Each structure stands twice: as structure tokens, then as C-alpha cells.
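Mind looking over this structure? Questions follow.
Excluded from the complex is one protein chain; the other protein chains are retained at their positions.
Let's turn to chain A:
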Amino acid sequence: MKSPMKTAAALAAAAALLLAGCSGGSGNGGATGGTNTGGSSTGGTGKGTVALTIAKPDGAITTESHNPYLGDTSASMYGYRQVMFETMALVNTADNSVVTPRLASSVEWNDDYTELTVTAREGVTWHDGKPFTIDDIVGTFDMYLDGRLTDSAALNYLGADVDGSTATLKFKDSKFVKRGSVLHVPIVPKHIWDNIDDPSTAPLTGEGEAIGTGPYTLSSWTTQAVTLKANPDWWGGELAVPELHYVSYGDNAALTTALATGDADWAQAFLPQIQKSFLEVDDANRQLITPTAGAATLFLNLTRKPFDNPALREALAWTIDRSAYVDIAREGASAVVDSVTGLGPSLQKDVIDEFAGQVYTVDIEKAKTILTDAGYTGVGTALVDPDGEKVTFSVSVPAGWSDWNTEQALLAEELKQLGIEVTIDQPDWGGWDEARQQATFGAIIHWLDGEGAWGVYDSIMGTRWIDKDKNTAQFNFGRYDNPAVDEALAAYATADSDEARLAAMTTIQKAFVKDIPAIPLGAHPLIGLFNERSYTGWPTEDNMYASADPTQAEITMVLQNLKPVS
């Protein structure tokens, strides 16, 4: 009797630990080109009767918390916080220069972006009927001041001057590169939050605590679905969709089935073979892809061979076929990033004149010449570096991220032309995460972070991401280290004039073009999967007033614009 029992206990522990072994994870967004019908609509006129079900592939979300400031609450994971709580303004995902005022009727920055003047919109009420005022905006930000709310985006808010219904919010440093973060802070009612003990973690499950100004109010919360009802007093007008259901399926396969059968109406997931599994199932099914500033980027480990040699990185840039990434790996759902500056299609206005129109093409001969000139031998057969060592490296992407797994195979094939042997590594998330943080990889494909062009360069070249004591990096995985670039990144973020920003951007782009610290492949899209069975007025490729991704803050603009199919 003793031994089976011991074994059983040990097995239980082992089984539990084994769970660490299998890691899920889906790539991010994407599929074949949109088939949207044109035509736009204005304003929500008329009321529909059909509820919309918004679905996620994240497994059961079983713990109730409506806190909009915390990342892993049910409100954030489902994304229903976006329709419950509103922000001062909405920044367009595709083009961050387009700002739509929401709770603030006007937003205005000063020249060096350290002060934001906002005016509270009139005629807005909270879900509990109390009027919304400028004090609610200031009260929300003041929670950062006394530390009741954790300043997770490092806004460094200093305080506000209130004058009537207008307030000037002051910040310690320039918020130019964090405009979106400031404007997208969820505004919460002061009369309720003054009495909340710990705003950073409060679940808001108490009676009358989950109160916002948004178009939908919380109606019921169960571990299987969350229901929100249209707010009849919403300042933005009458809403066509009377009810929203938020649900979460076990994985992408289950979500695909739900979308195909009509159990779910609206999702943002990446579904392989979208044409067959979703678009062809029903004539009313639609997909909309919105490119963003971020790009899938091949990070090269600059701290060790073979990528410590810039000539090899340049040769790679001339060899990798970015259109193969878009067409084959992403099934068309991406856009080629081929500018030598690494900036994608939505950021072309940020490319400095010197590099305008300069792009990488697939030019194997040029790549070979670069390698030969740099002292490499065996070019095109079995590449050997100037020190006499064979050139070989591994590309690492977590198993199951199907689009990027395909790209790994494409890269291995393409680089054979230079005589480089590429091994394909598909670890679980944990192993991949550790390697990227500690720079023990050869090359990885990764997304980028931050707003606009600055975000692209900051996440590829900024050393602020690297924690030297712990030897970990949250971005800049290749460990690029150039004090001049760090200085320029900081200067750009704090500049008080367009000239100063241009000067800093010039320094950064020149360094990027010269050093090739990483190779962006294709723009990262936001994806919206939905249907026009009951409602029209969705954003289209011709009229992309918002992305169709239901987890983005812009969802309220889409809901405002929907009207029932007659």
C-alpha cells in the first residue's frame, strides 16, 4: 500500500508541473484580404433587437473584476471595460494623429507636451444618474498623485489647475510619445472612487461600484458570459445594438466553430484559412484588417556570433523576402515593411527625406558581394566568417504560432542561398520567453511596442528596456547599445518643437540604417471578424473610422455607428 500512495502523490505533483510543458499561444492577427462591401453609414438611427456576442479564445474567464486599470481582470480580458468606461479622447489605431474627443469635448497639448488642457463634455451622466464633471477627470488623475492608483504607464502626473469646466493636467516630462496613454486613461466617477480603498486592485463587485459613462452598462456577470445593456442616457445618441454578450472559448478552434455557426458575432482572433473557415460560410461574414505602427520584426542577437558582424546583418536584409512573409506566412494579412528605415506603411510620413523611397529588395547578388567584401568565404555554398568559423544560427518562435512558424521555414530556405545553415527552434512559451529576455537566442521573430515611429525605434534600440542587474530585457532583445541613439530617443520624447524632434529622428534613423539592429518584416494588423446579418455601418477598408477589433477602445465609435439591417 505504501508505494502506490507515494507514487500517486508524486504523480500529482509531476502532472501539475508537466502543465508547464505545454504552452498555448496563438500568433497575432491576420488572414486573407478583406472582402468588405463598400458603403458607410452615419449615426445610429433606429434600434435593433438582436444582441451581439463578442468572443475571445482565452479559455474560461472565471473571476469577476471590473477594474479598468488592471491588465488581467475580466473587464480587460474580455474587453468590456471599453464599453463601460470611457476615455477623454480616442486615438486612431492606424494613424495616431487622428484624435476624436470623447468625454472631453476638447483636448489641447502645450508645445512641449507637458500640459494637457481638457474641457469636460456637457450633458454626460454616469450610469447611476449623477452628472459627469471636470472634477471626475481631475479626480481620476489625482489618484496617481497620492499613489492610490499605481502609475503603471509612468505618466508622472503632477496635478491640475481647474477653471470652470476646463482643467489643465500637468506632467513632469513631455508626453509626446505617450499621448495615447494619457488620453486613454479610463475616467471613473469621483463620487464612487473616493470611497474605494485600493483603486489599483479593487474588483468593483460591490453594489453600485461598476459605474462608468460608457454606452453599455453591466447587466449580469457569470463565469460563462457577461451581459451589458445599452445605456439609454448615453451622450453619444441612441444605440442600435440593445445588448452585448461577452464570451470566451477554449481556443482558436472552438472560436472558429462558434463564429461559423453564428454563436459568436464579433472577434479579433487570428484564424488560419479564414477564407474557408469563416468568410465562405456566410455571405454576411466580414473581416477587416487595420495595419498598425508595430511590425513583426526579426531580432538578431548582437551580443554574439554570427550577428556581431554588421555585414552579415546587411546581407540578411537584402536576402529576406518580406513579401513571402506577407503572402505565405500571413496569408495576405499584413503589409510589407521594406523601407531601409524599418518604418511600415502607416509611418511613411516619419521617414526623413534622406531615406525617402529607399527600400530593401531581394538582391542575392548584392548580399553576396557585401559578404565577400567583408571577408566572408564560402559565399553561397557554406558560409565561413572572417575568423574562419562556420556561419550558422537558429530562429526561435514558440510552437503553435503558426504564421511565424511558417516564416521560420521560409527564412531557412531563403538563407540557404547565402550558404547559411539556419536551424528552426520551436520551444514552449516559457523557454522562448527566457531566451529572449536573457539574449541567449540566435534570432527571434517578435512584435514591437510603443506609439508611432518612436515606439518602433525605442523597442528595437532603446537600452531603457534592459535591466543590467538582472540581465533581462523587456524589449531591444538583440541588446543594441548606442549612447547616441539613447540620447536621441530621450530627446525626441521630451522635445518642445518639431525641429528638435526631426533632429533627434534623423540621428536615430541614420543609426538604424547604418547598423541594421533588427529586420522588420511586415506590419502588425488589428483584425476584426464580424457579420452584417443584423447590423450595418461597420468600418470598411474605404472608411476606416476605427479598427474593427472589439477589444480596442474605438469599439464605442463602431457601436455608435451601427444601425439595424432593414
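Keep in mind that, in the parts below, contacts are C-beta pairs under 8 Å (C-beta built on N, C-alpha and C of every residue); 3 or more make two chains touch, one makes a residue touch a chain; residues count from 1.
The definition used in the following text is that contacts and distances are computed from a predicted model.
Student: One chain of this complex is not shown here; going by its UniProt record, which of these names is it: "Thioredoxin reductase", "ABC transporter permease", "ABC-2 type transport system ATP-binding protein" or "Dihydroorotate dehydrogenase"?
Tutor: Hidden chain, UniProt protein name: "ABC transporter permease".
Student: If I consider the whole complex, including the chain that's not displayed, which of A:Arg304, A:Lys349 or A:Arg464 touches that chain?
Tutor: Only one listed residue reaches the unshown chain, and that is A:Arg464.
Student: Among A:Asp151, A:Asp194 or A:Glu413, single out the residue that touches the unshown chain.
Tutor: Of the candidates A:Asp151, A:Asp194 or A:Glu413, A:Asp151 is in touch with the missing chain.
Student: From the list A:Val98, A:Ala253, A:Ile424 or A:Ala484, which touches the chain that is not on show?
Tutor: A:Ala253
Student: Name every residue on chain A in touch with the hidden partner chain.
Tutor: Within chain A, the residues touching the omitted chain are 1-2, 4-6, 8-9, 12-13, 15-17, 19-20, 22-24, 53, 59-60, 62-65, 67, 70-76, 150-154, 181, 200-201, 203, 220, 222-225, 227, 245, 247-251, 253-254, 257-258, 260-261, 263, 429-430, 433-434, 437, 449, 464-465, 467, 472, 474.
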